[in-house]
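Attaching a single structure in structure tokens format; questions to follow.
Every protein chain of the complex appears in place save one, which is left out.
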Amino acid sequence: MKVASQDFLQQAHEALRAKDKVERRDLLGQFMPAARDAAANAYGDFDGLRAHMKRVRGHTTEHLAHYLQQFEEAAVAHGNQVHFAATAEQLNSTVLSICQTHNARRVAKGKSMVTEETGLNELLLKAGLEVLETDLGEYIIQQAGEAPSHIVGPAFHKSLAEVRELFLAKHKLGERALESVSDIVEEARGVLRERFLAADVGIIGANALIAEHGTTMLVTNEGNGDLCANLPPVLIICTTFERLLPRAEDAMALQRLLVRSATGQSHTCYTSFYSGPRREDDVDGPLETHIILLDNKRSDILASDYHEILDCIRCGACLNHCPIYIGVGGHAYGWVYPGPMGSVLTPLLTSLEQSHDLPNACTSCGRCAEVCPANIPLPDLLRDLRQEESAQQLKPARWRRGLRLHAWLLRQPVLYQRLTGWSMSALGLLGKRRGAFRRMPFASGWTSQRDFPAPEAGGTFMRQYAARKRRGGRRG
Amino acid sequence: MVTCLADLMRPSVGFSAIRLLERAGCRVTVPEQQTCCGQPAYNSGEIDAAVPVAQAVIETFEPFDYVVIPSGSCAGMLSHHYPALFEGEWRERALALSAKTWELTRFLTEVALLPAPKRAALEAAVTYHDGCAGLREMGIQQQPRQLLQEQCGVQVQELTENQVCCGFGGTFCARMPEISGKMADDKLNHAVASGAKVLAGGDLGCLLHLAGRAKRRGLDLEIRHIAELLAGNPKGPGIGEGRQ
Partner (left out) sequence: MAESVRAALFARLRERSPAPAEPAEIARALATIGYATAARMPHADLHTAFIANVLANKGTLELALDRGAAVRAIGRYLYKRFRTHKLVAGNDPRLAAMPWRDGGVLPRFGAAEPGDAAALSYARLGVAETGAIVTFTGRANPGRNNLLPEDHLVLVNREDVVATLEDAWAKIRIETGAGAWPRGIQFIAGPSSTADVEAQLVLGAHGPCRWHVILVGDTPAQALEQARGELPEA
């Protein structure tokens, strides 16, 4: 997908002007955390579960080559064809060539962030294939020609009225009311059902790869991913190696974390483990299955100080809990992954040069790390990226100079106190009557949104404190 | 340690903190060389500029038994982030400082307890904004409420979404002012909805940002640092307020 993260501030500005969307997101920001908290509390020792998963992940990462090989061997033994793709282009062309080998015309897709990342649909469409997103949210944004705004609910930004308009325009089904969310779901079910049945190729992602059995775990509520995995004659699973886990039990532990963190459920409707093509005992299922393992810079990340971001399970909790994501929405971030996890991943998977605003879209409030089921220290990773931003001289030069001058001044206490003592006294006097300034030189960022509170009259603390001490220790 | 913002913008927070600590039986010194903990550079990714600032702070405060700070954010910087900046000997020194660093309200409820007040209860409806670093790094949540109850006879009228950031975020508020302004508005709207007349908090950064926004919007809220309320019924104007 094309990167538009360099325009984050402009996109955020536009997002904040659409008041109805702001209200929708504010609601999301209230009930999603409430649902997550209720589910985490009902679980019992949810923090213990997070810690357990962290240990399993640490172990898996330490022996990743071993587990990848184990997975590959078992998957091949089940009859899968396993492919490796170093880049997005390689994944896309592998998918295309499989489709072309089968003279496929119609592709049905389950929700897959990996293929959003590689921009697969664009290539398949260009090659003349019919590509259908089947997750309701993905289907809606596909019809609207938009990108997902949320990694779990790709169409959360759309109102019922907007979806209604969209369906009335896109589905030629004549007069109908389509007034409720149920009507929308029913119509999509009807329209998509036909196309599931007619699909030549199904494409899905995977929530986990289980090394010991060579199976992939798929977690969905709608059942669309399972239809993609069971109906078409060819199945392609697009995934990445960091989804590897040693045992089925580890995948279940992950699923426990995932559903509670993502939607506040205690179990998704469908949690399926697929091992390969149709067996002798099967009367349905794909005749041929492919697993494509994408790297796309992940092995670089693994070797870097940012490797913990690979523990991300794509639950979206950090989005729902981030006041900046809730404020500006997913599209402002300008690529596939928004919010805190996206602000770490986007610079790493695209380039920091294009996306260095994203790690700055953070107040270090720590709420994302507090709820992250994978215990990823997101604020620390974002700070590290800001450090890299400085090192690569991507930060606005006047900011950088200002911060460094300030830090230098802090180490000259006498000079610092003389300068601040003088300027604060002056500001205190100037602002005494109104208590605040509407404008302030060198602080347009601050005063664009707020007044600048005047310092208390009487001079700085250090000056007053020194004066009191001189007067003989009279205090308070 | 008096934070840089208290030093420059709100000295009464520093003097209130001193008064409270003395009332709790402490001997208080503010070292002359202290300036700031170095958070602006640190959070903006200018780590190499923050390191010498941290070293200066560590040296300055080494002789004391406790370092008490009227800010969860600066306390969090000393406690959690300084040790991560160093290795070897300096790390040991940073850890030693970390171990004796306290946020003011937690210190007053766990280490040096305040005696019962001799003055009348504060006649004001108060709500409280929890600074994020205090809340998540320093475990500050019930302490300020408890102190307001015991010292001022005030039951805090809670903000909805009281665990959500106000949008200050240090340099964030100036680098992304529009988003920051939206977050301030959310917080201020909750404050108004709480029915409180006074919005108190433990971090001047948040409070200056909120006060500036409240002033811009013409909201009728008195914004104060909790140390001011605890030290005695404050008479001076609230943050960002003029003299009548």
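By letter and in written order, the chains are A and B; residue numbering begins at 1 in each of them.
Everything below uses one rule, namely that a contact is a pair of C-beta atoms (placed from the backbone, for glycine too) under 8 Å apart; a residue touches a chain by one contact, two chains touch by 3 or more.
On a predicted model such as this, the values are computed, not experimentally measured, just so you know.
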Chains still shown that are in contact with the chain withheld from the display: A
Of A:P33, A:P277, A:G366 or A:G402, the one touching the omitted chain in the full complex: A:P277
Which of A:E122, A:E249, A:D305 or A:E353 contacts the chain that the document leaves out: A:E249
Contact with the hidden chain (one of A:E23, A:E122 or A:E186): A:E186
Residue in contact with the excluded chain [from A:L64, A:A127 or A:L409]: A:L64
Selected from A:V95, A:V163, A:C322 or A:V336 as touching the chain missing from the view: A:V163
Residues belonging to subunit A that touch the chain removed from view: 28, 31-32, 42-45, 48-49, 52-53, 55-56, 59, 61-66, 68-69, 78, 83-86, 90, 134-137, 140, 153-156, 158-160, 163, 181-182, 184-186, 189, 192-193, 196-197, 213, 215, 221-224, 226-227, 229-231, 241, 246-249, 252-253, 255-256, 263, 266-279, 281-285, 293, 295, 299, 302-303
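To be clear about the criterion, only the chains that are shown with their structure count from here on.
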Subunit A residues within the subunit B interface of the complex: 9, 12-13, 16, 22, 26, 29-30, 323-324, 327-328, 360-367, 369-370, 383-390, 395, 399-400, 403-404, 406-411, 413, 416-417, 420, 424, 431-436, 438, 443, 445-462, 464-466, 475-476
Residue ranges of subunit B in contact with subunit A within the complex: 2, 4, 6-12, 14-15, 18-19, 22, 30, 32-36, 38, 40-47, 49-50, 52-53, 56, 132-133, 136-137, 161, 163-165, 167-184, 186, 208-209, 211-213, 215-216, 236-237, 239-243
